[in-house]
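Dropping a structure here in structure tokens format, bear with me for questions.
After this line comes chain A, so read on.
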Amino acid sequence: MIWQFDIIILIFMVLAAIIALRVKDLLGATLVFGIYSFLICLLWAEMGAVDVAFTEAAVGAGVSTVIMIATVFSTARRSRD
Partner candidate 1 sequence: MIEESFLPLITWMVSLLAVPAILLLRRTPNAREMATFVAAFAKFALVAVMVPMILDGRVLRFSFGEILPGIPLEFRVDGLGILFALVASSLWILTTLYAVGYMRGLKEHDQTRFFACFAVSISATIGVAFAGNLFTLYLFYEVLSLSTYPLVTHHGDKEARSGGRTYLSHLLGTSVAFVLPAMIYCWVRSGGDMSFTDGGFLAGKIGAGDGMIVLLALTLGFAKSGLMPFHSWLPNAMVAPTPVSALLHAVAVVKVGVFCVIRVFTGVFGTDFLGELDVATAVSWIAAFTVITSSLIALSQDNLKRRLAFSTIGQLGYIVLGVSLLSPLGVTGSILHIAMHAFGKITLFFCAGAIYVAMHKKYVSELVGIGRKMPITMAAFAIGSLSVIGLPVTGGLVSKWYLVMGTAESGQIALLVVFLVSSILNACYFLPIVYRAFLCRPEESLYDGGRQEAPLACLVPLCITAALSVFSFFNPNLLLKLAGLMTGVE
Partner candidate 2 sequence: MTEHFSALILLMPLFGALLVTLLGRERRTACWLTALVCLAASSAFAIGNICQVLASKSGDLRYRMGGWQESAGYEVGIELRVDMLAALVVAMVVLVGFVNIIFAKTRVGSEMKDKVAFFYALKQLLIVGLCGIVMTNDAFNLYVLIEITSLTSYALIAMGNRRAALSSFNYIIMGTIGASFYLLGVGYLYIKTGTLNIDDISSVMQSGDLWAHPSIMIAFVLIMLGIWTKMAFFPLHGWLPNAYSYAPGVVGSFMAPLMTKVMVYVMLRVMLWLFGGEYVYSSGHIWGELIIWMSIIAIIAGSFLALACTDIKKMLTYLIVAEVGYMVGGAWLMDGAGILGSMYHILSDAAMTFCLFLAASIVILRTGDHRLTAFTGLFRSMPLTMTGFTVGALSMIGLPPTCGFFSKWYLISGAIEVGHWSYVAALLFSSLVNAVIFFRIIERAYFGRIEGVESLPVDADGSPPVVLDRVPYSMLLPLLMAAGSVLLVGIYNEVLAGWLRAAIPSL
Partner candidate 3 sequence: MEFLAAGFIEENIVPKFNYWVYVILMMIGLFAMITKNNLIKKLIGMAIFQTAIILFYVSIGVKAESGIPILGHEQHHEIVEEGRASSEVIKKEKFANPLPHVLMLTAIVVGVSTLGLALAISQRIYGSFNTLEEDEILDQLRPGGHD
């Protein structure tokens, strides 16, 4: 566990979260959310929670993002907020 590393990832996570919620293009938002998931997965690996990190990589960054993109494709891509 390296706390400097930790703080940097955390700050990036907050940024990613805010961007994901502010981007008006839903596809973009979904992708940024994928980045957020990867960051958090990194964080967990760094905290020693390898199993959780593994799962988050497979689920959060992988499947979640894919099904979100699938939904965005089959519905509307633009959002007003």
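A word on the picks: all candidates are chains of the complex that A comes from, given by their letters.
The rule we apply is simple: a residue touches a chain if its C-beta (ideal position, glycine included) is under 8 Å from a C-beta of that chain, and two chains touch if they have at least 3 such contacts; residues count from 1.
Please read all numbers here as calculations on a predicted model, not as lab measurements.
Which member of 1, 2 or 3 touches chain A in this complex comes down to candidate 3. Chain A makes touch with candidate 3 in their complex at residues 1, 3, 6-7, 10, 13-14, 17-18, 20-21, 26, 29-30, 33, 36-37, 40, 43-44, 47-52, 55-56, 59-60, 63-64, 67-68, 70-72, 74-76, 79-81.
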